[in-house]
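Pasting in a structure now, in structure tokens, and then I'll have a few things to ask.
Here's a slice of the assembly, chains where they normally sit.
Chain naming follows the written order as A, B, C and D, and within any one chain the residues start at number 1.
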Amino acid sequence: MITVTAYDTDRAYCQTILDFSELEPIFASWPTVWVQVREPEKPEVLKLITEAFSIHHLALEDVLTKHQRAKIEQYGDIFFIIVHELASIDELASKGELNTKQLCFFLAKNYVVSFQFEELTSLNNISEKIINNNGTIRTHGADYLASAILDTVIDTYFPVLEGLGEKLEDLEDAILENPSRQIIAEIHMTKRQLLTARRTVWPMREVLNTLLRDASHNFSNEVRLHLRDCYDHTVELIDLIETYRELGADLMDVYLSSISNRMNEVMKVLTIIATVFAPPTLIAAIYGMNFNSAISPYNMPETNWYYGYPICLAVMFLTSCSVLAFLRWKGWLGVTPQRSGDRQRSN
Amino acid sequence: MITVTAYDTDRAYCQTILDFSELEPIFASWPTVWVQVREPEKPEVLKLITEAFSIHHLALEDVLTKHQRAKIEQYGDIFFIIVHELASIDELASKGELNTKQLCFFLAKNYVVSFQFEELTSLNNISEKIINNNGTIRTHGADYLASAILDTVIDTYFPVLEGLGEKLEDLEDAILENPSRQIIAEIHMTKRQLLTARRTVWPMREVLNTLLRDASHNFSNEVRLHLRDCYDHTVELIDLIETYRELGADLMDVYLSSISNRMNEVMKVLTIIATVFAPPTLIAAIYGMNFNSAISPYNMPETNWYYGYPICLAVMFLTSCSVLAFLRWKGWLGVTPQRSGDRQRSN
Amino acid sequence: MITVTAYDTDRAYCQTILDFSELEPIFASWPTVWVQVREPEKPEVLKLITEAFSIHHLALEDVLTKHQRAKIEQYGDIFFIIVHELASIDELASKGELNTKQLCFFLAKNYVVSFQFEELTSLNNISEKIINNNGTIRTHGADYLASAILDTVIDTYFPVLEGLGEKLEDLEDAILENPSRQIIAEIHMTKRQLLTARRTVWPMREVLNTLLRDASHNFSNEVRLHLRDCYDHTVELIDLIETYRELGADLMDVYLSSISNRMNEVMKVLTIIATVFAPPTLIAAIYGMNFNSAISPYNMPETNWYYGYPICLAVMFLTSCSVLAFLRWKGWLGVTPQRSGDRQRSN
Amino acid sequence: MITVTAYDTDRAYCQTILDFSELEPIFASWPTVWVQVREPEKPEVLKLITEAFSIHHLALEDVLTKHQRAKIEQYGDIFFIIVHELASIDELASKGELNTKQLCFFLAKNYVVSFQFEELTSLNNISEKIINNNGTIRTHGADYLASAILDTVIDTYFPVLEGLGEKLEDLEDAILENPSRQIIAEIHMTKRQLLTARRTVWPMREVLNTLLRDASHNFSNEVRLHLRDCYDHTVELIDLIETYRELGADLMDVYLSSISNRMNEVMKVLTIIATVFAPPTLIAAIYGMNFNSAISPYNMPETNWYYGYPICLAVMFLTSCSVLAFLRWKGWLGVTPQRSGDRQRSN
């Protein structure tokens, strides 16, 4: 549950510890120590941690509570930081919800103590880098380690947001082709995911801003540049999220107007049908009446005309044609060419 | 009506008093005193209070007015604070309205005087904790008591907001399944409740911010950390409320487009019916005409054909079929499979 | 037109003056003087005022122009303040428009000069209080008089806003019961009234803020507390207005979706009618055709069957029933129970 | 093209000049000079100006570019200011677009150089005032002239905005009476005009704010009061514009819901027609069938009843009546009284 990684420029040491007494010699002999605590809610882990580090009860409460807001707090000269990693895009696709994984850590002069409830890819990456001496982490102290953690945490957001951006583009194409009902649900889901992402990123920006503004005098120049870079990344993330959110809101409008448009088309077809068939049906009904033409020459004399039937059919046909001509003049029959135009555009 | 709770680290004392003279000895012998006033609008209570404490007439007016905005004011070195507790989620469910209960209190160096119109769970909790010596309240002074009151007051908001969040999720599922008219009323009600919550939480955040910024020099370090924690909680509450409000606004859009979608479906069915039945009905009406076929071979000769009737039925059937084929080509008959797709998704 | 009210703690003096010369002795013998000018646009009033007080031509222009924005300006050590009283809720109901009544006044060390175009209830109230020695105005100087004027002016907003809030609740009930066309007009009118209220209150908040921030060193402690109270009231007013504005915007959405919902219901009825009646009508039309059954056994043999007619009626009936069954399966016939559910809810 | 107006308290002098040499003696002998340049884009004008005043090339570029944003810049102790006059409401009515006319001027210690592409009513007014010694311009220096120019420029906005406000009220009445298609176009046009006005007024407010804040130490007290007045006017303009913009947005909503409402009404009529006529038409069609009643007593025996026809008509009539009764119960026939109610309201 508790892994200790200690390193200096030349060497690195990694061990799982089970008892408080194992910690002390490590702290004594290494310049930078990273204590990585998994599942801090277990009583035995909790007991060991509270023995080893005198953590303020408010901070401990935060460590043990999931779904906290990202924040930074200063207890004496120790920083307590909460941030969130984003689960990978594959998880998003399979679960339909953005999954944020909480990471708390204390940053002191020569050590970092991190707490996590789940496996975090960012921490695993850093751990590997330290062991394999990839990158420059080993050449700096605990503050650089903290900035590296923040950097990799923030980097988990970019692929997910790109995935959401691509989803929005797919939805846009789908709306213009065929505005089905499933699409609203998907737009809504994407907007909710972006809302979750925004709620996670905004306080992380504040955390980095506070670190840069309040605390930069403690940090080396290199760390400061690194944190500024992280801060720029959060600003870029917020930019992306806001842009996607506006695109999402716009898509809802496009969807609504697509639906209205389609209904218009449906209504036109209905009206055309009704308009074209009503007059001939009336005429046919008229000549189906049973007025007694034997009694009077005024009673349906047409039925006894030699060409009565063909004339009647012709009148029906002409009525329908003139109705169609009227509708074409009104511009209601230009529907089909327009749709093919749409199709060409969307290819 | 007036309960006095006095305590130091070792002992606690709790008594209901009826007269001003009973107060003085308590103040003299205990380091921290909490005077809890219920129903301050009663004349006898009011008289006793104004005798005991020289309250400014503006503050007294605030104490006696319900539905005030949360605020903090400083009269000399005494803070006057108004905040609001939220009634429990069960009350919300039964009444349909968020019920905010006002709590005013004065915070002086060694005492707190609180005023309430109704029973407040937060104050009862604190009272119990002091008597039973749960938690750490007894080990600190009046400022810590005030921060504990604020903390428990703010904690009443979280379960209610979670309830509202769950309600929104239920509504979302309900919209995608069956957008009935009752749902708008419920979305609207939830949005109004969130509006009420926002109106209550925003000024509480200002109150805590003012306490932290202006007054922290008077407070112990422990109280300051506690207040910062409270402040973080109000920020988190505002975050939650804004997120829910956006979700609510989004749900209204989803609802509107669901309705449009459904209307589209209805219209399609209507149009299909009209389109499929109009041609055969016209044909039937035509052959129901009474043109005299005895007079002329041009008058409805079909009626005298040997296979006239079956041919006529076949023509009707073919017309309807070709109309259906045309509608299928238009993509209007793909309605039913899509709906079942929706159902699968929402499971 | 010009009323002078002079007072100290013990006495009060009130007189209508017509000439400049009458003013001087009053100013000489009383510590606090309030000159209340009605209808300043009249030339004789204007002449007297400009003789008595050396008013800057820009301030004079403001005094004479109706519908100014609330503002505060400092000419030397004299404050020039414009605020607006709100006409009572009864006037609102009868006129349909929020009526704001302008009040300008100069506040100097020992006098207040106020200008009004119409009768102002707030000034009348204060005048009465001074004469009858109600409240605490007489015990303080001109600055307290000014703060009392501001206080009563602001208090005219609360009943009107409460009236608007109640109107919004009535509209909400009306929408859910029967979304008629008159309701949009009323929502729109209420939103316009709130817009007017906002335009009037916002600058009043700025006025009070400026008074509190820039000028508090001139004012007594009591006046400062009073002004802070006024400021809190304007903040509360803005809060209320914004909440009502959001509710109003929300109501428009609820209205739109109610209309859509109702149209959906209408369309469903139409579609059900069309769908249920189209097949039997076609069948009846078919058997109304005049194919000669004497010529061929294939020509409408059914018309000569012994049970032809009852069978035909049965077929019609069954067709309609199966259509209804299909619609019920589609869930379109569940309309009526839902509506009654709505009614119960809104009771 | 170039008019020079020079004045002191007693005299004023106005001349059109063609050559640089004419300028120098005027500057030498008058305390305040106003050089008014028309059509600065003409090469001969440009040459003269650049000879006479050493204008920075960036400022010159601004002078020669139309449709700049209002701004203020300081070159040494010379202010360079761009503002915009608004064409009169008559022009707006005839052209359908808000026409903003650019005015640039340099303000130095003892002179103002103004540049204009078109005739500007504000400058003409000021010119006249100086010549005829109206107002107080002659009694002050160049800074007062500049503030007078800004004042008259801002005053051109009020009548135009009042015109737009009246237009919005007319549109509102028109929407509630008859929501025709032309109205959307007009709402949209009005919103676009307000957008243009906003884009012009906002930077002018900034210009005045900068003048007041940065530069007031150079200006006389009188000029400062004047500029503050101008600033208040721009704030009032922005207030007005924002209010009108919100009203315009609201009108679009009202329009949409009016349309929906009207469509609802249309649909109701259609449904009523269909519902009332479908049953009797089916009945008539049934008795138009040609089942042979001679063959069987079950084949349409009604046709041979003595009262068959009247009974049939009565059944038709009763069916339609019961349908109407059902619709009245549903509340769909209460349409006409409501409309007359609307009409009364809008009178």
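Convention: a residue touches a chain if its C-beta (ideal position, glycine included) is under 8 Å from a C-beta of that chain, and two chains touch if they have at least 3 such contacts.
This structure is a prediction, so every number in the text was calculated from the model and none was measured.
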Homo-oligomer size of the whole complex, from 4 visible chains: 5
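What we mean here is this: only the chains that are shown with their structure count from here on.
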Numbering shared by both copies at the chain B-chain A contact, with half separating same from different: different
Superposition of chain A upon chain D: rotation angle, C-alpha, nearest 5 degrees: 145
Separation of chain A from chain C, taking each centre as the mean of its C-alpha atoms, in whole Å: 39
Separation of mean Cα positions, chain D and chain C [Å, integer]: 24
Chain D: positions in contact with at least two other chains: 288
Arrangement of touching chains [line / ring / star / complete / other]: line
Parts of chain B lying in touch with chain A, wherever the complex brings them together: 172, 176, 225-226, 228-229, 232, 235-236, 239, 243, 246-247, 250-251, 253-254, 256-258, 260-261, 263-264, 267-268, 270-271, 274-275, 278-279, 281-282, 285-286, 288-293, 295-296, 298-300, 331-332, 338-339, 341-342, 345-346
Complex contact set, residues of chain B against chain C: 56, 58, 68-69, 71, 73, 75, 178-182, 184-185, 188, 191-192, 195, 199, 203, 252, 255-256, 259-260, 262-263, 266-267, 269-270, 273-274, 277, 280-281, 284-285, 287-290, 293, 300, 302-310, 312-313, 316
